[in-house]
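The following block contains the structure, expressed as structure tokens.
The other protein chains are all here in position, but one chain of the complex has been omitted.
In order of appearance the chains are A, B and C, and numbering begins at 1 in each one.
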Amino acid sequence: MAIDRSAIRALQERVYQANISLRDHGLVTATFGNVSGIDRANGIVAIKPSGVPYDQLTPDKMVLVDFDYNVIEGDLNPSSDTKTHVMLYRAFGEIGGIVHTHSTYATAWAQAMKPLPCYGTTHADIFYGEVPCTEVMREEQIKRDYEEETAVQILETFQHYDYRQIPGVLVACHGPFSWGDTPSAAVYHGLMLETTAQMASIALGINPRLAPIKQSLADKHYLRKHGKNAYYGQNKEEKE
Amino acid sequence: MAIDRSAIRALQERVYQANISLRDHGLVTATFGNVSGIDRANGIVAIKPSGVPYDQLTPDKMVLVDFDYNVIEGDLNPSSDTKTHVMLYRAFGEIGGIVHTHSTYATAWAQAMKPLPCYGTTHADIFYGEVPCTEVMREEQIKRDYEEETAVQILETFQHYDYRQIPGVLVACHGPFSWGDTPSAAVYHGLMLETTAQMASIALGINPRLAPIKQSLADKHYLRKHGKNAYYGQNKEEKE
Amino acid sequence: MAIDRSAIRALQERVYQANISLRDHGLVTATFGNVSGIDRANGIVAIKPSGVPYDQLTPDKMVLVDFDYNVIEGDLNPSSDTKTHVMLYRAFGEIGGIVHTHSTYATAWAQAMKPLPCYGTTHADIFYGEVPCTEVMREEQIKRDYEEETAVQILETFQHYDYRQIPGVLVACHGPFSWGDTPSAAVYHGLMLETTAQMASIALGINPRLAPIKQSLADKHYLRKHGKNAYYGQNKEEKE
Partner (left out) sequence: MAIDRSAIRALQERVYQANISLRDHGLVTATFGNVSGIDRANGIVAIKPSGVPYDQLTPDKMVLVDFDYNVIEGDLNPSSDTKTHVMLYRAFGEIGGIVHTHSTYATAWAQAMKPLPCYGTTHADIFYGEVPCTEVMREEQIKRDYEEETAVQILETFQHYDYRQIPGVLVACHGPFSWGDTPSAAVYHGLMLETTAQMASIALGINPRLAPIKQSLADKHYLRKHGKNAYYGQNKEEKE
């Protein structure tokens, strides 16, 4: 099948813009952070190259890989997290973009090996319930392909959650991944994960015995912005 | 009654400027934040449109609604919090502007479901006593009109407080509202609520058994800036 | 005695620059912050006007007052804290500038009514021992002249400390004052008070039973930068 080159260039541009936006939102420490996007018609993922500083990125440096992790163009190495991204695209059939960061507060929750509880409506507007934390990786997994096993951890966790309603996860001892319909939506969910992680950390300091909000309130807020009865924004397609 | 169009344009401009100022003070996360203003002579409220990014706002995009929530001009949807704003304008007859944000520390206190105690004179200069936190919304309220019920929660809370002396509130599990004589004053009170919420959070970390300041000191500070014997600023009208 | 006008203009310029620097260091919330300077030869204090936003300040707006609090030129009101400043200049004969802020962490310590312990050499480089916190103001003081009584609180506290070695104080339930040889040095000490207050707050979170550093280490660090045997910087006069 011939690849649609203009579609691929547009994908690289979207992924590039999302990577820059990730940095501009303060979610990236040094080079710890990457965004990818997928063109499902062409079966191609575009992802940030590994270890390249943000100010040296350009759209055409976004590395193109297929679903078998092969680089299909260019001579830069893709992000070392590429296999994790690709496996999530294979399993989560409706997503169009993925973000991984070491953003400060979300990473601290991942280091604390705790799911992020839904303590308020800011959280409930985006995540329909707690943002889960994976199990710590098992010894035999660490010895296998580490980046594939990171995806395995996430997928095992999401046997009990709906990835369309909870567009993010904390990988224990590591940091957050988030996703969305587009690379830009994935960045937005990464930002909201960091923001709600910070609020939760402060709220817990004020009230150490704090419990999550009640389900009916979580329902109300999530469904006000999502699904067929949403009424937030200028039309039903708009989520931010 | 004919509407005074130049007064309405001036109102939109004030509300627009206050929304921009809200963002510039770092009080807005993504699009979580809105300012409204009222022209009581014309019975018109101007409010930020729902879900429109801050950098796409212009004065004429401020949506005009009447006291029955009808949009009286333009095709943008008003903020999803519009009913809350309008009900507060109906109940609090002396205010000219309202702000709602999810600013980090004030929201954390709201999530912790705790009133913000008056721990110091920074707080006492603006808020005459603790900033109250509403009750958590009851099941039957959530099923009714959510935004109206948010106002109901606030108004029930203010049966025990004077809205002119405490120009802000924490809505439990949600976030802060603030108000003032003008949209700009409401933004200022939102900023001070965030600032004092941060100070209180840190002070509580240093001294977990901290009690509010004594009443005589709160009186002194509040009355130094407010009321007929105020002596702060260049004249008695100036409060900031 | 004729006033030396060029000396006064130079004083206003120094005080203006120090006020701007205070804001640029992030030490000011809204208009909560002021710097003054003194010309002891002419017996004149220049101080920020009350409640004027920072971006409307100019050197000639710095209000000139004498030791009896009389405004000796211009029609702006001086800072409402002017009496506190003037009383400190009268009592602390070697200082040339005073700063008052509500900077976040230092104010939180003042709200917690705790002296700021010397937990490390950053503190010891500037403050020779803990930065004291005043007693809470007594009822009869609050009823008297509030700003004078704030100075009384500070001066009572400094009966047990040397203001030349500890150029700052926390006023209980209120916030920090700092001072120095010049307005600029007072700003620097205000910045270091905020910085060390933040470090102390975090350190206490990590180790809640933390004790101050031992005296010999405090001696070493303070005396490395201050006094006749100082060897830090390009010459003995330079302290920053």
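To be clear about the criterion, a residue touches a chain if its C-beta (ideal position, glycine included) is under 8 Å from a C-beta of that chain, and two chains touch if they have at least 3 such contacts.
Only a predicted model underlies this, so the values are computations on that prediction, with no experimental measurement involved.
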Where the missing chain makes contact, among the chains that are shown: A, C
Touching the absent chain when the full complex is considered, from C:R40, C:R90, C:R138 or C:K214: C:K214
Selected from A:A108, A:L155 or A:L223 as touching the chain missing from the view: A:A108
Interface residues of chain A (partner: the chain not displayed): 29-32, 49-53, 76-77, 80, 102, 104-105, 107-114, 136-137, 139, 142, 146, 173-175, 201, 204-205
Touch residues of chain C, complete complex, unshown partner: 119-122, 125, 188, 191-192, 195, 198-200, 202-203, 205-207, 210, 213-214, 216-217, 220, 224, 231-234, 238, 240
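Please note the rule applied: only the chains that are shown with their structure count from here on.
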Graph distance between chain A and chain C, where chains that touch are linked: 2
Angle (degrees, nearest 5) of the CA superposition of chain B onto chain C: 90
Interface numbering overlap (same over half, different under half) for chain A and chain B: different
Chain A and chain C: spacing of chain centres that average the CA atoms, whole Å: 47
Per-residue overlap in chain C, given as positions that touch at least 2 other chains: none
